[in-house]
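Heads up: the structure comes next, in structure tokens.
All protein chains of the complex are present and in place, except for one that has been dropped.
Chains here go by letter, A and B, matching the order in which they are written, and residues are numbered from 1 within each.
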Amino acid sequence: MNTLRLLGVFLRIGLLGETQYRANFVIQLFETGLSMATALGAVWVVFSQTETLGGWRSAELTALIGVYFIVLGAINVVVAPSLQKFMEGIVNGNFDYTLTKPADAQLLASLSEVRIWRLADVGLGFAALGIAIVRQSAEVGWGDAAKFSLALFTGGVVVYSFWIMLATLAFWFIRVENILQIFWAMYTAARWPVGIYPGWLKWTLTVIVPVAFAVTVPAEAVSGRVSNGTLLGAAVLAVLLAAFSRWFWKTGIKRYAGASS
Amino acid sequence: MPRAITLENLAKSYVVPVREAGVRAGVVSLFKRKTRKVEAVKEVSLSLEAGEIVGFLGPNGAGKTTTLKMLSGLLHPSAGSVTVLGHEPWRRENEFLRQITLVMGQRNQLIWDIPVLDSFDRNRVIYRLSRAEYRERVDDLTDLLELGHLLNKPVRNLSLGERMKCEVAAALLHHPRILFLDEPTLGLDVSMQRRLRSFIARYNKNTGASVLLTSHYMADVEALCPRVVVIHHGEILFDGKLAELIKRFSAQKTLVLEVDEDSGDLSRFGEVVSSEGGRVTLRVPKRDTAEVTARILRELTVHDLNVADPPIEEIIDQVFSGRMS
Partner (left out) sequence: MRSWLQVYPAFLRTALLSSIQYRASGAIWMIGSILEPLIYLTVWSTVARSQGGEVGGYTAQEFAAYYAILLLVNHLTFTWIMHEFQYRIQYGSLSFALLRPVHPIHADIAENIAFKAVQLVVILPGLILLCVAFRPHFEPVGWSLALFVPVLFFGFLLRFLIEWTLALGAFWTTRVTAMNQIYFSLLMFLSGRVAPISLLPLWVSDIAQNLPFYYAIGFPVELALGRLSPEAAMRGVLIQLVWLAVSGVGISLIWRRATKRFTAVGS
């Protein structure tokens, strides 16, 4: 189907850009490595004073941080830079080019920019995850791995849909240049298990800015503590958000074109 | 044969926020938003046949870009109807989008730091061109626009003129039937402007594609457009041949005289635009031209006399500033 071909050509083009790959990759490893060390350091300080945090043990928290960086890296490879460019395109008028092309505007806007060196974050995340699994007392079987993959996938759909919704706001709030920052600001809370937060914050992080499904749920899957109910809930939320975000986007386009209805 | 483009009573208005300077007004604006309605296009009706080249002329804010955007499907009209190649542009059907193209002056669709050819390839996929078609078009456009050595360079390494040539090529890969060009020569040097104009004219002749061009450069319109539409304050002031425009709106003639230096003050004959040595340029109302010329020839020793229309820019200026109806 043409969508796949589009995806292919965009990825290829993204790989061609940025000629200083190796340098970028190394710098990214350093920065993210330091950021992860800070996160792990905080965990270390906490666990110097206690054995468990809200029922989570040190290794499980390490796994959580691993997932945190996997998702962070994945978002930053394509989704974040492309939607950022899309929002700039609304301000400087380049979005007009996207709209006059005979291909789905959401697809074009979501794939326009690739930062391949952010895969360094994903790699570091998996490294932390691996260390956590080794240190963790519970065995990780194929069932857990499957649940983890499912949780990660539905989490991905949920996060992407949320980003589309945020980006669509640009059609109304043209001058709020850092709308996408809303996600990153709330995302920092995902470094700790969402369960420890007071009710209203937990709810916000699950429903309003859905970082819980992106990070906590997959991490729970790794330590074997995720229920099938939660996974089902994640899948349902993914479908609902995908549908809603698509509708919202189309409404945004109508607004951009000044359609009154 | 059905008309390629039809606009009927097309209108477009916006609501824009309004604010004054100063800290007090700034704080007030936090709580209360004042707005104002802007009628970008009041009522525009016109139609185009396939293969026509039409220039939309007008000062900034006249409504020409807004009209162009309604024709290309970027804007939804507030009132009236628009039909392009049998489609309503604002529906943005893929069938329609495959037949049009948009080029905006000083705005790039090419990707910044990869070779031009790779950006072309992206368009190949988006427009679903076969590899054979694509090869042929690329070769063709490379010839016509002299792109040879540019194709493998990243866009950021090209000069503004080279970039514009590549942008135009990228926009034409899919052989569109209608070209929407919004200020395409903006910022280019004179020789590049000329090359671009002659390319567009040739493209139109070779392919029969219709061209809609907006510009505030008279030279673009003079060189390219047999038909000119003058838009001001969201309305069409004139739609027809450029020569007609001059005849209709120019109420003055320019007299260039070569007289003896001691001929004295010539302001009794008309408005003196310049006077250097013996070369004097006078502005005279059109209807008085014959009479004034006769008087000058009677009263002065004239070595040379030339009667011409004022430069077109001036005519347009006067049209826009409302000094004529």
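Here, contacts are C-beta pairs under 8 Å (C-beta built on N, C-alpha and C of every residue); 3 or more make two chains touch, one makes a residue touch a chain.
Worth saying up front: this structure is predicted, and the values here are computed from it rather than measured.
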Which listed residue (A:173, A:203 or A:244) would be found touching the missing chain in the intact complex?
A:173
Determine which one of A:15, A:91, A:134 or A:196 touches the chain that has been left out.
A:196
Need a quick check: the contact residues on chain B for the chain that isn't drawn.
23, 26-27, 29-30
Mind pulling the chain A residues that touch the left-out chain?
27, 30-31, 34-35, 37-38, 41-42, 45-46, 48-50, 52-54, 173, 175-179, 181-182, 184-186, 188-189, 191-192, 196-198, 200-201
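Everything that follows uses one rule, which is that only the chains that are shown with their structure count from here on.
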Chain A - residues contacting chain B, complex:
2, 5-6, 9-10, 13, 16-19, 92-94, 96-97, 99-103, 108, 254, 257-260
Which residues of chain B touch chain A in the complex?
12, 14, 69, 72-76, 78, 90, 92, 94-95, 97-98, 100-102, 104, 107-109, 111, 113-115, 118-119, 121-122, 125-128
